[in-house]
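In what follows, a single structure is set out as structure tokens and then discussed.
For this depiction, one protein chain was excluded, whereas all remaining protein chains were kept in their positions.
By letter and in written order, the chains are A, B and C; residue numbering begins at 1 in each of them.
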Amino acid sequence: MTTLEQARPLSAADDDIGREKRLRMYRMLLELRLCEKRAYDLFLQNLVKGTSHLSLGQEAVAAGFALGMRRDDYTFCTYRGHAHTLARGAAMAGVLGELMGRACGVTAGKGGSMHLTSVEHGAMGSYAIIGAHLPVACGAAWSAQYRGTDQVTVCFFGDGTTNIGAFHEALNFAVVWKLPVVFVCENNLYMEYTPIGTVTAVAHPAADRASAYGLDPVIVDGNDADAVFRVAAKAFERARAGEGPALIEAKTYRHSGHSRADPAKYRPQGELEQWLQRDPVNLYRERLVTLGYPELDLRSIEQDTARRVDEATQSAKASPTPALDLIHKDVWANGGSAWRN
Amino acid sequence: MTTLEQARPLSAADDDIGREKRLRMYRMLLELRLCEKRAYDLFLQNLVKGTSHLSLGQEAVAAGFALGMRRDDYTFCTYRGHAHTLARGAAMAGVLGELMGRACGVTAGKGGSMHLTSVEHGAMGSYAIIGAHLPVACGAAWSAQYRGTDQVTVCFFGDGTTNIGAFHEALNFAVVWKLPVVFVCENNLYMEYTPIGTVTAVAHPAADRASAYGLDPVIVDGNDADAVFRVAAKAFERARAGEGPALIEAKTYRHSGHSRADPAKYRPQGELEQWLQRDPVNLYRERLVTLGYPELDLRSIEQDTARRVDEATQSAKASPTPALDLIHKDVWANGGSAWRN
Amino acid sequence: MAELTYRDAVAAGIAQEMERDERVVLLGEDIGAAGGVFKATVGLFERFGPRRVRDTPISEQAIIGAAMGAAMTGLRPIAEIMFSDFFGVCWDMIANEIAKTRYMTNGQVALPLVIRTANGAGSRFGAQHSQSVENWAMAVPGLKVVAPSSPADVKGLIAAAVRDPDPVIVFEHKSLYSVKGEVPDGEALDALGAAKVLRTGKDCTIAALALMVPRAMEAAERLQAEHGIECEVIDVRSLVPLDTRTIMGSVVKTARLFTVEENPRLCGWGAEVASLVAEECFWDLDAPIVRITTPHVPLPAADSLEDATIPSVERIVDTVQRAMG
Partner (left out) sequence: MAELTYRDAVAAGIAQEMERDERVVLLGEDIGAAGGVFKATVGLFERFGPRRVRDTPISEQAIIGAAMGAAMTGLRPIAEIMFSDFFGVCWDMIANEIAKTRYMTNGQVALPLVIRTANGAGSRFGAQHSQSVENWAMAVPGLKVVAPSSPADVKGLIAAAVRDPDPVIVFEHKSLYSVKGEVPDGEALDALGAAKVLRTGKDCTIAALALMVPRAMEAAERLQAEHGIECEVIDVRSLVPLDTRTIMGSVVKTARLFTVEENPRLCGWGAEVASLVAEECFWDLDAPIVRITTPHVPLPAADSLEDATIPSVERIVDTVQRAMG
């Protein structure tokens, strides 16, 4: 029943995506990859405060969707949200700074790594309590529908999230109200340290639930950025045309542990290695090479991105800690936190 | 995909259920019917305090399941739980008394009509917040599984309940843990005053969700007590054999409004009349007559039941209001409510 | 001046705001064609249509989540949670998401939304449909909380809540829906964070909320008539922001404070008020602050039991009289 969107045969004529987008995709994939790696380095240097959840290995999902989005579309994601926030255009220094608890952070250190938000880029927030953002995404989609814009809302979550109540409520709600929202399950095989199959009644946690909401089951290779992009484009088109929501399951894998505290010892031997062979960044580079993109162009993107990540790191490191009066700011719209007169 | 359990051809040879059970079934249907009618009368006399949610028209679901249950099986039901509680054997005076806020009530007036409970009869409670009892039923089933009894847990709920998060969590949980629990959706077409189809993404609120939990979709004619009994028996057998949970959708209809406050004006003209033609009590009587059960036997059951309902009513009316010190009792297992020394 | 029931004043307040502002939308269970189970939204569906007045599935997380998502993207939703007890099934959305998002995003996200709910006892609905949970909301930083006691207040405070740029929880009281009262003609617009002195008196202050307000007023009458005790009665109205000035101003004058809470005893709003007054008016108090609350038990359903559980006029009279005697 499930549709596996396959990578198309590779040839220079395969230009349904086109040069400009492909290069942007590669640049984005690289940026996400290098930024996550840098986050890990900073953690090793004890500069990352609190927790952090890397998307290493899952970058093609973030990039493939973001590339298909319009500037005014909305993204909702989880604590594993660095990549999604960056993919919408948030500054790397803002993301790294947030992880480090610095004033330059996208929320000046108030939210932390699990709550990256950049409203000006359509990154409407990272949500840290499993499932909560699915209903919120419905609300944003409802608002777009009500206001008559044709903005799309994209909501990312993990495989483990499909077992919580809010998932069910949001999916049903979105279909009944025919909302322009695209739900994207990044199935990385694990709910924290637990293999998803051991806690889920069906094999495909999202796709096998689609029919419970009258939706088509869609599975995509989440390590193939092009495949993701194509599936996304189709869902966006339908949503903008008023044909309602979609539920997409992207099969992927996280290269590192669940969070910084996790050495990921629960993984069967060889599993990581297998997935590393399908590394989304390498895959994409190889495809570009096969398609005849000059090595030199790719190198220049790589160098440029590496430089930008270094600069962002420097700038985040140089940023001071947030002013302490922020503690009492912005509970309310008037800027303050007074609860009495 | 859905299996509609059909009423079998009627003939005296149709004795898969048998005389003794059939007469018990008829007696039970009548008791539920007359008791609900009496509850309505008492409401008109202003003797029912608080709200009440009648099962008039839905009695075959309660009777068909209860008849198949063992004494030590567990029932979990909703605020619409008079019938389910009676069907397990709770005293009519206890149920009517509870509605009237009397000391003889099954919970001495503390729970009220929405929380009828009779643990000694396996009626483990009526739950008034939509969806809450589905996870609780999982727990009872888990306990039976753990203790190695082969008790079955049956959990009743309405069509509207399939859209709340707890439904989803409980179903997935029950399947993953292979619990001996049977979930029964009484689809009476309405969620309070709202037609279920307008707020649900699929046509069959329960059956169309079964595959999301790897379960078979099962639909049964909820006005045919025999059909219900057969479906129940099959599910119980599987559950006792360790084959896990079932989800059954029983199509039925409530003859009265959602609760005592509701004149049910939102129903399309003629709908009630159509369903009245398939009244579960009449249907059953007609079947018994067709099967050759003597009128006299049926009459005697009818008279006996009417008398017992009258007696229960008298006894409930004669019961005093609960002692006021109950207010401070049984918050804790020591019988009291002290929160300080 | 028109005389309206509390429930009609709810609808009137919402209608006024929907008329004024196209961004105001309504969602909840059975609130549309059916007019709400408490009939507090009667007429709105007919007047504003299904685009702005939307019935939902039984999905409280989706209701509140949708309100939140809509609020952060330009609408001004009013969500109904049918009974305040059902906050339990969407408490994450209220307490963790809505309350904290402006703060966590350093002010990037605004959440101008209202959650209306039917709170309180008196309908013999039992422990899961009768709670007073205004203290649950008060305890969570980031939520504004009001609980009006009269038709005029409910209309004006709903209007204020809708126009407020922050999330506001409006606790309507089930046992007040059928109460009638004068509601001024023309636009209603009250202010959040303002208590009201409903009766002046020199002997003691009684601070009450919602259904407890008419009871405190009646008790004050009787205390005056039967015992010559002159009570100042304050309708607290707004728990967050809390009008400590009005309350403390009164205590400074009377030197005695009683709170009348319908929420169960532990950590009720009266505890907070008492701790504030005990600290800041320590030298003004002539005697201990006394809290009159529902005892710390779930609510029983039977009419006789329920009536004897939540604070009654008699209990207020007795408690005040004994303390003042």
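One rule holds in what follows: contacts are C-beta pairs under 8 Å (C-beta built on N, C-alpha and C of every residue); 3 or more make two chains touch, one makes a residue touch a chain.
This structure is a prediction, so every number in the text was calculated from the model and none was measured.
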**Chain not shown, its touching partners among those shown** = A, B, C
**Item:** Residue among C:A66, C:I206, C:A274 or C:V320 that touches the chain left out of view
**Value:** C:A274
**Fill in**
Considering the complete complex, of C:R7, C:R76, C:K100 or C:R237, the missing chain is touched by C:K100
**Request:** Tell me which residue among B:L42, B:A87 or B:V136 touches the hidden chain in the full complex.
**Result:** B:V136
**Complete:** From C:N135, C:S175 or C:S304, the answer for touching the chain not displayed is C:N135
**Item:** chain C residues that touch the omitted chain in the full complex
**Value:** 85-89, 91-96, 99-100, 103-104, 126-128, 135-136, 138-142, 240, 263-272, 274-275, 278-280, 282, 285, 287-291, 296-298, 300-301
**Message:** Please output the residues of chain A touching the missing chain, sorted low to high.
**Reply:** 49-51, 101-102, 105, 108-115, 128-132, 160-161, 163-166, 191-194, 198-200, 261, 266, 321-322, 324, 326-328, 331, 337, 339
**Complete:** Touch rule applied to chain B and the missing chain gives residues 74, 106-108, 110-112, 115, 117-119, 124-125, 127, 129, 131-144, 146-147, 153, 165-166, 169-170, 172-173, 176-177, 326, 329-335, 337-341
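Note that only the chains that are shown with their structure count from here on.
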**Item:** Farthest chain (mean CA position) relative to chain A
**Value:** B
**Request:** Report, in whole Å, the distance between the mean C-alpha point of chain A and the mean C-alpha point of chain C.
**Result:** 40
**Complete:** Multi-chain touching residues of chain B, meaning two or more other chains, are 163-166, 198-200
**Message:** Please output the residue numbers of chain C that touch at least 2 other chains, ranges allowed.
**Reply:** 56-57, 59-61
